[in-house]
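The complex is shown incomplete by one protein chain, all other protein chains being positioned as in the whole.
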Amino acid sequence: MEGNTAAARSPQREVVEEVVIRFAGDSGDGMQVTGAQFTQETAIFGNDLATFPDFPAEIRAPVGTTFGVSAFQIHFGSHEVRTSGDAPDVLVAMNPAALKVSLDDLKVGGMIVLDEGTFNRRNIAKAGFDSNPLEDDTLAPYQTLRLDISKMTLEAVKDLDLSKKESLRCKNFWTLGLMLWMYDRDRRATVEWLNKKFSKRPEIAKANVTALNAGHAFGETAELSSNLVGFTVAKTDVAPGVYRTVTGTEALAWGLVVGARAAGLKIMLGSYPITPASPLLHNLANLKAYGVTTFQAEDEIAAVCSAIGASYAGALGVTSSSGPGIALKTEAIGLAISTELPLVIVNTQRAGPSTGLPTKTEQSDLYLAVYGRNADAPLPVLAASTPTDCFEVAIESVRIATKYMTPVMLLTEGYLANAAEPWRIPDTDDLPSFPVKFRTDPEGFQPFARNADTLARPWAIPGTPGLEHRIGGLEKDSVTGNISYDAENHQHMTDVRAAKIAGIARDIPQQEIQCGEETDVMVLVGWGSTFGPINQAVRQAREEGHSVAHIHIRYIVPLPSNLGDLLNGFDRVLVPEMNNGQLLTLLRSTYAIDAEGLNKVSGKPFRVSEILDAIRTRMGDAS
Amino acid sequence: MEGNTAAARSPQREVVEEVVIRFAGDSGDGMQVTGAQFTQETAIFGNDLATFPDFPAEIRAPVGTTFGVSAFQIHFGSHEVRTSGDAPDVLVAMNPAALKVSLDDLKVGGMIVLDEGTFNRRNIAKAGFDSNPLEDDTLAPYQTLRLDISKMTLEAVKDLDLSKKESLRCKNFWTLGLMLWMYDRDRRATVEWLNKKFSKRPEIAKANVTALNAGHAFGETAELSSNLVGFTVAKTDVAPGVYRTVTGTEALAWGLVVGARAAGLKIMLGSYPITPASPLLHNLANLKAYGVTTFQAEDEIAAVCSAIGASYAGALGVTSSSGPGIALKTEAIGLAISTELPLVIVNTQRAGPSTGLPTKTEQSDLYLAVYGRNADAPLPVLAASTPTDCFEVAIESVRIATKYMTPVMLLTEGYLANAAEPWRIPDTDDLPSFPVKFRTDPEGFQPFARNADTLARPWAIPGTPGLEHRIGGLEKDSVTGNISYDAENHQHMTDVRAAKIAGIARDIPQQEIQCGEETDVMVLVGWGSTFGPINQAVRQAREEGHSVAHIHIRYIVPLPSNLGDLLNGFDRVLVPEMNNGQLLTLLRSTYAIDAEGLNKVSGKPFRVSEILDAIRTRMGDAS
Amino acid sequence: MTGTATGQLTAKDFTTDQEVRWCPGCGDYAILKCVQRTLPELGVRRENTVFVSGIGCAARFPYYMSTYGFHTIHGRAPAIATGIKLANPDLDVWIVTGDGDALSIGGNHLIHVLRRNVDVQILLFNNEIYGLTKGQYSPTSRRGTRSPSTPKGSVENPISAAALALGAGGRFVARTVDTHQKRMPQILKRAYEHRGASLVEILQNCNVFNDKVFSHITDKSVAVERQLHLEHGKPLLYGADDSHGLRVTPGKFELEAVTIGENGITQDDILIHDETNRTLASLLAVMEPPALPVALGVIYCDPAPTYGDGVKQQEEVADGEASIESLLRGGDRTWTVMG
Partner (left out) sequence: MTGTATGQLTAKDFTTDQEVRWCPGCGDYAILKCVQRTLPELGVRRENTVFVSGIGCAARFPYYMSTYGFHTIHGRAPAIATGIKLANPDLDVWIVTGDGDALSIGGNHLIHVLRRNVDVQILLFNNEIYGLTKGQYSPTSRRGTRSPSTPKGSVENPISAAALALGAGGRFVARTVDTHQKRMPQILKRAYEHRGASLVEILQNCNVFNDKVFSHITDKSVAVERQLHLEHGKPLLYGADDSHGLRVTPGKFELEAVTIGENGITQDDILIHDETNRTLASLLAVMEPPALPVALGVIYCDPAPTYGDGVKQQEEVADGEASIESLLRGGDRTWTVMG
């Protein structure tokens, strides 16, 4: 599809550079779909954007409660967008509970679009308001657009022979229509999507399309008759190419497939469902046509073991989970390290400890990734920093795992898994190729003889005549792989396992400074999903005149070889993390530098302002 | 029992200050028993000592092979003894294989006592000798005592109506008798032990006693007729008191029992067999009379979970394992941290990674202990440094676990578990008391309201009327313990969990310098079983004039509050560890100091000389 | 929620102030209500009762019971419960678990708690799906189940909780249905009275991810033809007016459905339920419509000594109060160094 023929421009449209909208409603209100469609139309229109879906822990929380609120935030603009936004400019509240939980976040002076039809006494009480917020001064600091969306939706679809319940289900599309009008976006992709999605129930498709159009029409009409204002957010200037929006999960799944193709391998994913990692399993389960086998194992241990078995037999073994599930894989990962088999372990981190807050985001499994195994058992650790970055990090993980015959830990986060952003689809010709060469020649074959360069042992898979051999988790002779209790051999193998992983530093890019200069006074060092807020904060601080830079680390083990020198060049190193200081530990111990942490462990991403404040505090007035 | 009436002194006895003897033979030769009895008699005689039992990985390796050799080394002296000795002065070799594997370690000029009767062509070949070492110059650098022990044993017991096989089984007691004569030790405890052990088969007891006496008599007679020399090692000057020898396992088991008594609790040990941790399970399984229940679970996960359940219900839950098994407990330990229940987790470390070298020693699970969990999940980590130290560390672990309502990780090592040393049995009156007070008062009860001082939550156990409440692994409200998804609450709980553990630093002793001065130039910092070799090496280095000190850390998390200042006082910090630098990471990251590692990962303890050499290299000539 | 729980308690006394957070319409509500109603009838004390659960929708159960409650980790409730019983055998311990929790990740602990015969009640809420993680198929899902992780349908054979329990050596196996508010209390009572591990499988509707998966046996229109309510010592009859029954296929180790009055079949041909017969139980456990009705009620009950009995016996011999003095100085291997 092509182009972004916008709706007829209205003369009154205000031009804004960027906007943050939060859609909030009951979990049954379809807010995630609404947000996703708004995102899609916004992306097609040509804005850069970032999103933050935030859904409740319960499957179906009781209607009308605050803990049942599902929200979707989108930040888009005519310039580059790095975060989903600290505070919404616009809040779409489908019921009192949605208003209640989001009000504190809304910008003072911001706009509230709410469905008046849901503000009955029962709902207001359930939301925990003492009195009706529409009648007291709760909403005084904001511009409020009170609409009886429920009623208008029922009105719009009344001729379509739906039950009241079904009719009310179209509310979100009415609202979406209005918001698309407000920001001057097309509706075509949404209409197509609805028709496809409900191809077996065309009456439902029709009702939703009708509601969508009605909401849109309401905007156009009301604009003329009332104070309703439309906005224009100009297209972002982006590189030409074919685009789509992707969530981190999609990008990760595709990256694994592309990586496996580059290696010439099939994928065998062994996994066990767990929030927020399951979507990767679901996604890959749909990719059988791309050479992917998925196995839902009886538990996480069986999941990782099946992946190890698959790698042993010549596929790319992949296993995915989140914190508690990764913890269970600990012992088996040691086996993969000891037998030196490729394996990609994806950890979609969530808030902990223990079961913690499964639906909340955090980046607190770095310790587990880097240090969490018995004995000296090093493995490479990579971390994705944005939804689209997941694609490249996945490819890199496959490359390193197969080239170095090692398990690789890929860290992503609940936030990244669900968030979406526009992605320029790479040209298939530009995709990498790093074909695996299985050992086939029996001549001089030794299971643990190493490539002098990479220190990788050969990958010799069952089915190959003449290479029959035995491997296992006991310490092995450094050449034959037979069990060896020899003291020197154990020392040697320990050293060589460490050297192999350390040596990968020669095969990864030098660390770049994402923003700022080597000569700045302070540097903020981050990893993972904090990329957006750190980058944005550093840019703003620089605009304020602070001598501060941003370094964001993708390769956590081994660290890029120039990182130490880089860091030593700054007077001050500040490490913002959504944990209690885990990368911090790694940097302090690796470089013996007195870096400082900026830690947030609340299940929520950093706000730009939090980081900016931290910079200001440390840098004093602009220098 | 009392006293140490030695055998009649012979005029020719040479006086030596210390001696290292290694008993080595086939796994069926009873070398561990021989070593243990020699140890017992030596302890009773009044020498300080340290031992190193080293047995093969196989249950019963084929007879005569080198990998089937079982060895027991003892170091004793008239002064304080800190290690089991770098190199034996005396090697007792019961067959060619035993000679083969120990020869390289023996001191040049050292003595070999060997059983000539086993040096037939077959055994010599099996041991991997190209020619008969008794006939070539292999033994030239040593004093060799060739005795046909087999024959002399058969001779000694020939009237006792035993089969040849049974008769030959007495060889080790013949040898023990000779060695007891040689070092002027009593035989009484051994005779008593034999009579008790074989009370149901008195003919076997008698045969062994006969062999023992025959070996002893051989010494006395040969001394007069040949060049055989006896030695005297004077008693060590030790504090008065009642003594016994203990292995680390015994001391640990007893420490747990004493700790539980101090807390007023019963012990529930949930465990699953694994080398070298099983002996603790076996030991505690025999202590039912002391309020210990042991549960051999279906796996390590069930083991730790049963211990958590037991703690929840008001017992002291204990779980024990080694590296791979501890790895499996990772997820459940997170639950204990999150629900803030007391628990003692004993990790008897072995060589890794993965299955590794189960019978070899290592200290490479510090990372796993300190960092090996999903999310921010801190817990106290303590490490024992000598067999007898296990006693106190166990008591401390119980104290901290119950006082702070937290799981505690207790690190010990395969080496410590099996090694023995003399122990001055504490006076029962001197044992600590720290009775647990279960919450019973329903008035104002809140499951997560904390003691202002310790930050511990109350221990409210099922069965208590009025305190019914629910706990679990989801994040909890900081007071009620009910599930809370609140962002600030999660931040608060994360902070308070960290603060509780950090606060234990106020409740543990300040770090002492084990040897040397604050003003020294270099400090060696160790933990665990390296105590002996580091201490000995530092003492020797100081005698050579090097300005070097020794700090040994028992409390790894939290570190003693004065440790940073202490370390900063030295120009150089060297951290010898039997791993690839794990305490090193902790020290570097905690204090941002450029400490250096001295690492050995061969499955064998450090030699004093290795550490001494490292000191010399770094300190240059004595300053 | 404070105060000693003695005297006549009611369902309300077993209710907490926590808002129940299952989906509206979930079968878990009915089970909760039933348990809260039954406990007072059993005369249990609140403070003496512990609900232990793993993770899953079902596993949220303890939060709603005003007894002691421990919401543990996925699959491990049987192990935690075993520890609780070892520390305090006097507690009444109930395990609440789902089909994924009990039979997928927790399968090993389940078979071992049954084998050891630890004295606990296990309520297994079987909705043939992973509810909490949003609808993946579970080990009890039927072949062909389409779910997010099996978009083309699952290719695995479902496991039968009851058959597995019998294979593992369980001594009490029963089955009921979430909506059976009259019959469930009887079964809970039997489970509670059985000394040893009691497994109660409860067919539970997950109306969000697996709605109506049991409707072929629970729908009013078919219930009477497809449910056989077991009673020890009574003939295995079912259907309207007990028109159908089960008999042993002559010469075979098989059960077959017969109609009274057809082909000369009389009541006398119908097999009598014997709770203590493991083989019969194995056959009843796996019956499925349409060929056979689903067996509900107590499938197997044949008490044996509990794990706790064995442990206690050894501990009584040992007595548990020996002195530290005897521990540290015991044996004959000590010596004294004089001052």
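By written order: A, B and C. Residues from 1 in each chain.
Definition applied: a residue touches a chain if its C-beta (ideal position, glycine included) is under 8 Å from a C-beta of that chain, and two chains touch if they have at least 3 such contacts.
Remember, predicted model here, so these are calculated numbers, not experimental data.
Of the options C:Q8, C:N157, C:S221 or C:N263, the residue whose C-beta touches the omitted chain is C:N157. Considering the whole complex, the residue from C:G54, C:G83, C:P139 or C:G297 that touches the absent chain is C:P139. Contact with the omitted chain, checked across B:G241, B:P273 or B:G503, is made by B:P273.
Touching the missing chain, out of A:V19, A:V258, A:L584 or A:V601, is residue A:V258. Considering the whole complex, the residue from C:H112, C:R175, C:H194 or C:R226 that touches the absent chain is C:H112. Looking at A:I44, A:A71 or A:A87, the residue that reaches the missing chain in the full complex is A:I44. The chain not shown here touches subunit C at positions 105-108, 111-112, 115-117, 139, 152-153, 155-160, 163-169, 248, 252-254, 277-280, 282-283, 304, 307, 309-311, 313-314, 317. Panel shows subunit B; residues 58-63, 65, 67, 271-275, 278, 281-282, 285-286, 288, 294, 296, 298-300, 324, 354-355 of it touch the chain omitted from the view. Although one chain is not shown, part of subunit A still touches it, namely residues 1-4, 40, 43-44, 46, 189, 192-193, 196, 238-245, 254, 257-258, 261, 266, 268, 270, 287-291, 293, 295, 297-299, 301-303, 305-315, 317, 331-332, 334-335, 339, 424-426, 428, 431, 442, 445, 461-474, 482-483.
Please note the rule applied: only the chains that are shown with their structure count from here on.
Compared on C-beta pairs in contact, B-C and A-C come out with B-C as the pair having more. Each chain gets one centre point, the mean of its Cα atoms, and the points for subunit A and subunit C are 40 Å apart. Among all residues of subunit A, those that touch two or more other chains are 67, 324, 354-355. Within subunit C, residues 55, 73 each touch two or more of the remaining chains.
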